[in-house]
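Sharing a structure with you now.
Of the protein chains in this complex, all but one are displayed in their positions.
Let's look at chain A:
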């Protein structure tokens, strides 16, 4: 590790050396481009080199945006399951699947208790999260609880309520 660090340092020093030569080179290329057409080409080249937005990992994880992103994730999970079931129920006679409520209840009831609780929790947590976080979003749409402190406070309340209610739904409901 130390050796790599030393190599990086020496490379940086190498890059930083000879600045006078660098400036001469830049001036030479600008002097060539004295006509308007060439100046415009330089402008276009600069615009094409503008920095692009950094990816998500550069941002600090904060209560303002993490649950908002998870709102879309949990909504997609719930709606995806809803769509998969609806479409599968429509085509089930073609393939001989038994997706009527009695068969599904019997199949689910035959699972071991741990699997049942785990499956219920896996469905209940996205449901409670999306429901309670949806209330926050609707409140923001009305312009309420929209200060930074309120968003953070309601965020922690929402996380607590949705986790507890998901456990309650999985274990006792």
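FYI, a contact is a pair of C-beta atoms (placed from the backbone, for glycine too) under 8 Å apart; a residue touches a chain by one contact, two chains touch by 3 or more; residues count from 1.
Everything below uses one rule, namely that contacts and distances are computed from a predicted model.
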item	value
Undisplayed chain, where the name is taken from the UniProt record, one of "Succinate dehydrogenase [ubiquinone] cytochrome b small subunit", "Glutamyl-tRNA(Gln) amidotransferase subunit A, mitochondrial", "Proteasome subunit beta" or "Pachytene checkpoint protein 2 homolog"	"Succinate dehydrogenase [ubiquinone] cytochrome b small subunit"
Contact footprint on chain A, counting only the chain that is left out	1-4, 7-8, 11-12, 14-15, 18, 21-22, 24-26, 28-29, 33, 40-57, 72, 75-76, 78-79, 82-83, 85-91, 100-102, 104-106, 108-109, 116, 120, 131, 134-135, 137-138, 141, 173
